[in-house]
Structures are given as structure tokens and as C-alpha cells.
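A single protein chain has been omitted from the complex, and every remaining protein chain is retained in its original position.
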Amino acid sequence: MKKFIALLMAVLMVASLAACGSSSSAPAATAAPAAAAPAAAEPAAEPAAADNGEGKVFNIYAWNEEFKGFFEKYYTVPDGVTVNWIIVPSDNGAYQDALDEALLNQDAAAADDKVDMFLAEADYILKYVDSDATQDITALGVTDFSNAYTYTVGAASDANGVVKGVSFQCCPSALIYRRSIAKDVLGTDDPAEVQALLDSWDKFNAVAADAKAKGYYMTASFAETYRPFSNNCTTPWVDEDNNLQIDPEIQAWIDQTDEFIANGYTLTAGVWDDEKNVQMFADGKTMCFFGPAWYFNFCMGNAMDPDKGCSGDWAICEGPAAHFWGGTWLLAPAGSDNPTMLADVMNTFINDEDVCTALVANEAQFSNNQAVNAKFAADPSYGSEFLGGQNDVAVFSEMTDNIKWENHTIYDQLLNEGLQNALQEYYRGSVDKETAMQNFYLYVNEKYPTIVTP
Amino acid sequence: MTKSNSADSRKARAQLTALRVVVYIVLIFLSILCLFSFYMLIINATRSNGQLQAGFTLVPGGHMLENLKNAWTDSSINIPRGLLNSFLVASLTAILTTYFSALTAYGIHAYDFKLKKAAFTFIMAIMVIPSQVSAAGFVQICYKFGLTNNYLVLILPGIAAPIVFFYMKQYMESVLPMEIVEAARVDGSNEFRTFNTIILPMLKPALAVQLIFSFVQSWNNYFLPSLLLTKAEMKTVPIMIAQLRSADYSKFDMGKVYMFILLAILPVMVVYIILSKSIIKGATAGAVKG
Partner (left out) sequence: MKKGKGISYAKWGYIFIAPFFIAYAVFTLFPQLLTIYNSFFENYREGLKQVGPNFVGLGNYVKLFTPDKSGTINILKYTGNTLALWIGGAIPQIVIALLLAIFFTSYRLNIKGQQFFKTVIYMPNLIMASAFSMLFFTLFSNVGPVNQLIQAWGWSDVPIDFFAYKGTVRGLICIMNFLMWFGNTTILLMAGIMGIDQSLFEAANLDGASSVQVFFRVTLPLLMPILVYTVITAMIGGLQMFDVPQVLTNGKGMPDRTSMTLIMYLNNYLGGSKNYGMSGAISVIIFIITGILSMFVYRSLTKKD
């Protein structure tokens, strides 16, 4: 028993030593990168101010390291400023939770702790854009949006048209089809001809029956076509009196999916499920997928599998409806003490030709700069191996004009998810359609007490 | 007489053997179930992201070293640092929780005082309050008072752990009758010292059990730390795993995630194996005492 106590004491001592070590080394570690700034060692004694009288610490909130990588490669930080990345994973909503708390405490926070820039996704961007937590970037000096795609500016604008941020990428989403299956079903795998045969939902639905007749699935997830429909809604999720409304486009998706499930044109799997993913193997039976450049470049790992995959047997076209999927926006929080640098970062990632070119050439991005993308679209030597040599930048450049940013609300993310989740149970046969919709309304009531449901 | 006696004992022995066989079968069956989840984890840690996307299979994928290298060298996380941070937070929390729970339980078990009953009832009452919502309030307060990125707010609340207290109290009730307490007591001596040098060693199995449990719980804790620790050099293992999981598509690699989950279990297992020895040794201590 003495041994045990000795062990306990030893652990305690080591631990407390480590505690001292870490508490003294933690500030040291933050100070280390700031060594260039002599005053950084004693932040309490001297007011934090860079050469231009602005803050010495530039705090960026993000949920992963994607933009951090580009930022560190392509942006030159002004002398005397330390960039501090606050990366909170998005698991369990932790990113928005941490960001919200920081933004709501922005006024009280010390200058060096204020949020100076933060990243947001399309699904929830309006939550921040439509609030006082973000500020007008045109007032800061970001005024030239002529090269940026219209929808990316729209997404970062509040109800009065005030622009609060920019996106450093553009994510038009295409119809990605298996060339071999398209040949079998449509008699061609040429993108232009396939597009002509699939450019409306009526044609798409008719082809689904042909595909089924030949033993194929049209899509591999009941929710595969959700975004092409929901991006083109003609009404927002709620009307002026805050009544929930199902837009005709959403209704069209439900009708289409009812038919697809009933006839076996698609599977009951979710967009990210294994059951859908195995369909990307060479022996998969699915003709169509929907997704932007990042989807086929990075998420179609199965298709790239050397043994079972089918790289090169793919191509893209616009499909029945123009839409986008994903993308990251840089937003300007109100109360940043580094407005000049904030504006400079934003300008760099939409208007600096070299940086935007590098994003396309080195990072497999479709940049948010139309002039730069046009260069690549016109380059006959540029093409994607995965797509059998097709120039994806050229296809995407043509699609972008048709993408809309209209009728969005701060409720979009959760309502889109909630509707798909509720209906999935119906498609799997667990509940009838009415119960599924009732469960969706219950979910809406839980999330948003102000929305009136039928 | 002797004949039937030996027949009895033979029968008893046969029964014992039969029981032993049943026990081993049950143990082996349960062990297979338990090991299978580890098997899945190990298999997944050897598979590439593409293989993982295609669903689970029982065959290893041959990417073990690649995953290990990718996880270890991932620029967004520092695995050794994370393990060290987690170890620091978890061991301190476990020690504080166990020690102070035993102290509190002893205080209520061994002494008579006016508020004794009230104190016990109170602790039992707060034990049944769900922690989820208080956690949300706690986070808001920490942000208000600038207590983010501070290990103390994760460690110190461990001093008040009603569930561990309750265990210690119950344990004392079964192994530490008042006679022993009074025998251990030397009148006039420092009660605090009596507790540390005489009582605590008697509680060894219970202390070891709660050290393990609170260590594991703290080690795997994600919710509060993910909101309160935002500085890269202070993050703990579960936050880093979550960070790998929310990596952008170009770096997203579930093989790495599973490898890290596997790596994160190893230190806890070592702690468990070391401490579980003292649960058994406790029996010997009890025998000596008896």
C-alpha cells in the first residue's frame, strides 16, 4: 500500500510539474511566432498596435485547415502582425457554437482577442451575413467584385444588399456520369450530346426509366437530386407571416423521388452513405452523380481505386438544373481591430491574378475570378484525367451564369437536413408519408419556435 | 459413509468442472465480442480512405504504415502534444476526483455533525441533474470571464463529483465499519493524517477503480473541451480526432482518423493495466487486515 501511495504521489508530482511546465510554456509558444514583434512579449504593458495603428494580432476562426494552407502559401502578412488561427472542428456543431460565443462577446473582448475574420459555409452563411455581427466590406475597401461570380457575392450580402464578405472559391456542381453506362443507355458519352439528352427534369426522369430497363440505377441516393432542385427555389422556406412553405421545386423533388424509389431508379441511401459510395466502383450500376470539382477530385475515392475503380470512365455536364454545392466564404466581423489587413486579405483572394491562378493550377480549385478561370477554360492542354481528359474548368465556367442565389433564409441548413432525414424514413418504409411530414414539422418546431407549421 | 462421502465429493468435483467449462465458454464468447470491436478498429486503421468509403470488410487493407505516417505528420495536429495534454488533464482530473470524493465520503461516513444528513441528501440530489444543459451554461460563463484555453476550468470541477462520492460512500459502508474507523483513530492525532495514512490504503481497490474510470472519462471527453480549448497547442486528443474528421475534402482521410483513435486508446490501456493490478492486490490487503 505504501508503494501505491508512492506511485500516486509520483504521478501527482509529475503531473503538477507538467502543469507548471505547460502553463508557462503555453504563452511562450504563442509568443514564439510573434518574436518579430518586440512588444509581443509583454502584451499587458504596451497597447497592442501595429505600425498602421491597428491591432497586432489577427484572429481567424475556421473549422478546418483548408484556407489556412492557401493563406500561408499565398498571402504575405504585414510586418508586426501575428496571425492567430482558432480552429474548432465542426463536429457536433462545435464550430458555430464557439464562433457565436466569440462574436457575441466581441465588444467586451480585448483588442488582441477580437475576431478579425471568420469562415462560413453556404449552408449557414446567412445566419452571420444577416446580423450585426458582420460589417460592410465595401466601406473597408473591398469594392471590386467584377471578377467574382455573382452568386458568391449574393450569398455574402444581407437583405439590403450590403456585402459582408467574399468567397475564395466557386463551387458550381455538375452532373457527373459514367461514360460506359451513358453509352449503353443513351448511345453516347459525349458531354454535349449527353447534356442535350438530360437538360430538363422531364428528360432526366424519362431516361431513368430507360436506365432501369437496362439494369442500371439513375442515381444512388434518394437525396442525390435535392440540391439541383432546392438551389432553384422560387420562394423562401417561410412566407412573410413565418408560415412554413414547401416550394414547388422542393415539391418537385419529393414527387420525383417518390417515383424513383417506387420504380427502383435510385437507392434509399443518404448522400454520404457507404451504400452509395460502392456504386462508384467499376462494377457499380449507377449512371449519374451530382457534385462540384471537389466532389469528384476528392470524394470519389472508390472510382479512383486502382483495383476496383474506374478512373477515366467519367464525364461532366450541367445537367437538368444549374446549382452549386459548398464553398467557403471569408466574412468580416464587426469590431475587428485590423480592418486594413482584413480588406487586403479579401482583395487578394478574389482579385489578385497570380494568387487566383495558383489556386487553379496548384490546388485543384475553381477560383472565384472569372478572368483567371477563362484562361484555363481556353487552354486545350488543360484537362482532368479522372474525366477522361475533359476540361472541367471550361464546363464549370459555362455553368456559373445560371447559378442563382435567391430565396435563402437563415433556416436553410437545418430545414433542408430535416426534410431529407424525415422523408428518408418514408422511403425506407419505416413510416407513411404523412407521419414523415409530421416528424419534419415536429423537428422544425423544436429548432425554430417562431416558424408556424401546418 | 466414506464411500458416499467420496462419491459426493466426486460429484461436487464434476459439478465444479462443468461449471468451470461453462464459465470459460461465457468468458471466451464475451471476449470475442469485445475484441471484435477492436478488430474492426484495427482493420479500419489499415485501410485507405477510398477503401473505407466502400464500407467495412473483415480483411486488412495494407495501409497501416501509411495511415500512421499521415496521422503522425498531419500539419493540423500534433499527436504527441495532444497525448501529453490529454494525459495531463485526465490524470489530474482523475486524481482530484478520486481523492476528494474519498475525502468527502469519509467526512460523511466517519463523523457525526449537524448537517451530515442534509449534506448527503444534497449530494445525492445533484447527482441526478443531467449535465448537458449546465454544460451549455458553463461554456457561456467561461466565455464571459475569459476562461477559455485554461485547463483549470476542466480539471477543478472534478473535485465535486457526486457519482464518485456516492461510490466511495457505499464502498466504505461495506468495507469500513465504524469499529475500524475508531480503531484506526488515535485520539488527539490529526484526523487528516489518519485519513491519508490509514484509511486511504484500505480503500485501495475503490481508489484504483475510480482512478481508472475518471481517467477514461476525462480522456474521452469531447463536448466541453472542444468549446473551451481553441488554441492549437492546448487541444486534447478527442478535439484533434474531431478536427481530422472535419478536415477539408482534400485532406479528409478516415484511415488517419481510425489510426489516431487506435493510438489514443493505447495510453489508456496502459493506465488501466497498471491500475487494475492494485484492484487485485486490494484483496490481499483486506486479508491481512482481517
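Per-chain residue numbering starts at 1, and chain names A and B are given in the order in which the chains are listed.
In this section, a residue touches a chain if its C-beta (ideal position, glycine included) is under 8 Å from a C-beta of that chain, and two chains touch if they have at least 3 such contacts.
Here the structure is a predicted model, which means the values were calculated and not measured.
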Among B:A7, B:L35 or B:L65, which one is in touch with the chain left out?
B:L35
Which of these touches the unseen chain: B:N85, B:T104, B:T148 or B:S218?
B:T104
For chain A, which residues touch the unseen chain?
92-93, 96, 100, 103-104, 126-128, 130-133, 268-269, 273-275, 278, 410, 414, 421, 425, 428-431, 435, 438-439, 441-443, 446-450
Against the hidden chain, chain B presents residues 16, 19-20, 23-24, 26-27, 30-31, 33-35, 37-38, 40-41, 44, 54-58, 100-101, 103-104, 106-108, 110-116, 119, 123-138, 141, 153, 156-160, 163, 165-167, 170-171, 173-175, 178-179, 182, 185, 187-188, 191-192, 195, 205-206, 208-209, 212-213, 216, 220, 222, 238, 241, 258, 261, 264-265, 268-269, 272-273, 276, 279-280, 282-283, 286-287, 289-290
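The rule is short, and it goes like this: only the chains that are shown with their structure count from here on.
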Counting only contacts in the complex, chain B reaches chain A at residues 48-51, 53-56, 75-76, 84-85, 88, 91-92, 95, 139-140, 143-144, 146, 149, 151, 200-201, 204, 222-223, 226-227, 230-234, 239, 242-243, 245-252, 278, 281, 285
Looking at the complex, which residues from chain A come into contact with chain B?
1-2, 4-5, 8, 11-12, 15-16, 18-19, 22-23, 26, 29-30, 63-66, 68, 85-92, 94-95, 97-98, 101-102, 105, 108, 113, 274-275, 277-278, 281, 294-295, 297-299, 301-302, 304-305, 308-309, 363-364
